[in-house]
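Apart from one protein chain that is not included, each protein chain of the complex appears where it belongs.
Labels for the chains are A and B, by order of writing; each one numbers its residues from 1.
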Amino acid sequence: MIRRADSGPYTGYEQTGLPDEDAELTHVMPGSPGGEYLRRFWHPIALESEVSDIALPLRVLGEDLVLFRTLDESYGLLHRRCAHRGASLEYGKCERRGLRCCYHGWLYATDGELLEAPGEPPDTPLLRSVRQGAYPVEVNAGIVFAYLGPSAHRPAFPIYDTFDVPGTKRVPYVYHYPCNWLQIVENAMDPVHAVFLHTRNHGPSFSEAWGQLSVKEYHSADEGFYYTNARRVGDNIWVRVHHVILPNMTQAGAVLSMDGKTPRYFGRPSFTRWVVPVDNENSRAIAWANFGDRSDAQREEWMTPRTIEIIEGAEPRKRSRAEALRKPGDYEAFVSQGRITRHAKEHLATSDKGVALFRRRLRGDIRALADGSAPYSASDHRQAPIPTYAGDNVLHMPPVDGADDAALILDVSREVARIIVSANHLDCEARDTYVRAALVDLQARHAPRSRT
Amino acid sequence: MIRRADSGPYTGYEQTGLPDEDAELTHVMPGSPGGEYLRRFWHPIALESEVSDIALPLRVLGEDLVLFRTLDESYGLLHRRCAHRGASLEYGKCERRGLRCCYHGWLYATDGELLEAPGEPPDTPLLRSVRQGAYPVEVNAGIVFAYLGPSAHRPAFPIYDTFDVPGTKRVPYVYHYPCNWLQIVENAMDPVHAVFLHTRNHGPSFSEAWGQLSVKEYHSADEGFYYTNARRVGDNIWVRVHHVILPNMTQAGAVLSMDGKTPRYFGRPSFTRWVVPVDNENSRAIAWANFGDRSDAQREEWMTPRTIEIIEGAEPRKRSRAEALRKPGDYEAFVSQGRITRHAKEHLATSDKGVALFRRRLRGDIRALADGSAPYSASDHRQAPIPTYAGDNVLHMPPVDGADDAALILDVSREVARIIVSANHLDCEARDTYVRAALVDLQARHAPRSRT
Partner (left out) sequence: MIRRADSGPYTGYEQTGLPDEDAELTHVMPGSPGGEYLRRFWHPIALESEVSDIALPLRVLGEDLVLFRTLDESYGLLHRRCAHRGASLEYGKCERRGLRCCYHGWLYATDGELLEAPGEPPDTPLLRSVRQGAYPVEVNAGIVFAYLGPSAHRPAFPIYDTFDVPGTKRVPYVYHYPCNWLQIVENAMDPVHAVFLHTRNHGPSFSEAWGQLSVKEYHSADEGFYYTNARRVGDNIWVRVHHVILPNMTQAGAVLSMDGKTPRYFGRPSFTRWVVPVDNENSRAIAWANFGDRSDAQREEWMTPRTIEIIEGAEPRKRSRAEALRKPGDYEAFVSQGRITRHAKEHLATSDKGVALFRRRLRGDIRALADGSAPYSASDHRQAPIPTYAGDNVLHMPPVDGADDAALILDVSREVARIIVSANHLDCEARDTYVRAALVDLQARHAPRSRT
């Protein structure tokens, strides 16, 4: 039951009731339209450090699985229940060729082949007819990725430019959220929350500059969205570029160190992150925190579990409820929306433009797949590695007396975006050199005018 | 599946199965007939002492809310999820004018008005179109009350005579029960349980006099029921008056000190108590324990949390399961009926007369509201404060040789009830004087006869 009448004081009774979930966008279980869509992409599923000599039980996209490493260091991802009599393979034994079920010793290869059924005759036809459900796996810099979709539609494993930024160290991490994936990932399209949640309301989690409302401009791309989030900081214009790659990958600029005071040209993201549904009501963010001079520096006190929690969620995760109530971070903002946010109860505003764009695109792509059109994927990229845009750009561009500074900031942010996306045809190093030079040049062209 | 055949030994199989819940009487969620009915009354929702400088999440009548206090000491009760993007306002910041959401800084007044949407343009139409669900609040002697019904039908906030008994101190308390409200409140219509649960079965929780079967008489009134519960104690007749005001307010006499041995004329209730549904399967009793010479005296050792638990439930709440099994109190009797008692499995007896009366009246009032007739409420009372009747009356009236003492007790209890309800047109002080004098007179009129 829902009542609505948004007028007058004390309208609690008139607004009683919870609308249905937006199942098309939020539900991810096997067979759901959203689940089918998400299964068309590679997703990180665990950290290598979570895997030991024992199989690791996991739940991904609503499915119970085990991840294991054979004695010759291959990874396998199998349906959790043994195809024989259903015992969980988390009690299996990791051997050289695969995983052996505890109950009757059936041995499965990493691709699901039944290699041995030792209680059966040697020539048992089961060796040909039984296949344990299995998914292909890729490992990259401490993170295990898997593809859970139909084999015929498996896209290339995407390699992004940020996998190899010179002087940058990737530190993998995982972070659990007991809520739906969408309310986590769409936050990456909403830079306004940082002004309030992370700065003004309860004191700054990062630098004070984050508390200033910014000039934002969103750009659509084949792979998703990038947008600029620009502010004046003294004589500098700080243009932060965010990049959200469908369905669930996000990158942004530096977190711990960025205050807009030091010039930076083509900064790179401090995290490369995916928000992966466990099921409809649980998610895991799996990511690298990227430490280096182009993001947050490789300072010892920053490369700690606690500081990485701050990169992920602005506040440390392990703290008392009293602390969380007095200084909420992203975790509290996401999870307190309920296990699945009810969109029909929201009042989206101009500052939610990014959220609205993301939902519209997501809905369109889910429907397109249901109609037979596969989503844009890594296989559709012409370049390898795939270029990405996120990072901070801080240009020395003092305000001009008598000129409209907001217009200037908007102009500059547009130009920064244009420069960054303009060199995708170059290889990584050449592109980097070109973009940085063009940004310095952009700054220089402004200089004379500002001296008047 | 329910089988029934109540005859012969060992009929377990024939009586297997649980009938449906009596949803009409027990369900309270928004939109349910019972919930709509309950929303037509003011209910206590929290103690003032539960509210700090941080918003308090509450669930009342199946709805998630936050209660908060602004910096200038006004109380507000809002829907828990922010009207903007659904973050919980329990993480909000209490300011001078209202509560500010942690996520994007929207500021709500106590009546739900959107005062600020700081990430939006200053002239945003949202300030006019958005209303956070809100409910009006009243505070009285440490308890916060709210009205959750339609604004057009808001009754006067009820002030009862027991809110101001000279020489009496009201101590607020709250007590959680993981079960439906009805099985708690209807116990107040059942004085027989005190004979067994609180006295005979496991030894007395109060005085021994409670273990004697009493003479009971029930009276209907516009606002609910009052009844007399009368016993002989030596040369005294102890007439305890209980008052149950629909839907969920109960008052009775003294608890800790009453043994029927000391004369008392127009004693007043030792608790003023409401049983408020959290949802269908949880409830909170919110009440004042009233300490004074007319109820339980203001003795230091009685005005403790543990003793107040005994006033509420006959036994302390914090104890081991072993202790609870050996000396169950009201908590065990209520909660062990299951989350919602199944009425169709019961066998009501003559001693359940009060329970049956209460259910019948409640069902009638719920149906009447569904048919468009509002329930009797505080606004319908001619007097203010509203007179109530509960308390102990102990008259010195020795038994008369050769006379029917049970008939005498019944006569006296009728006369006590008649006297107490007869002076409602007087103001509080005058009424008190009148009733006490009339009771003393009643006792005196008996005296000569008892000396024969």
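Heads up, the rule we're going with is that a residue touches a chain if its C-beta (ideal position, glycine included) is under 8 Å from a C-beta of that chain, and two chains touch if they have at least 3 such contacts.
Computed from a predicted model, the values in this text were never measured in an experiment.
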item: Given A:120, A:259 or A:281, the one touching the chain that is not displayed; value: A:120
item: Full-complex contact with the absent chain, from A:45, A:83 or A:308; value: A:83
item: Chain not shown: contacting residue from B:281, B:332 or B:405; value: B:332
item: Positions on chain B contacted by the hidden chain, ascending; value: 1, 6-17, 183, 192-193, 195-197, 200-202, 213, 324-326, 328, 332-333, 336-338, 341-342, 345-352, 355
item: Residue numbers in chain A that touch the chain omitted from display; value: 30-31, 39, 54, 63, 65, 77-79, 81, 83-88, 90-91, 93, 100, 102-105, 111-113, 117-121, 124, 126, 129-131, 133-136, 148-151
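We adopt the following convention: only the chains that are shown with their structure count from here on.
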item: Between chain A and chain B, centroid-to-centroid distance (C-alpha), Å; value: 52
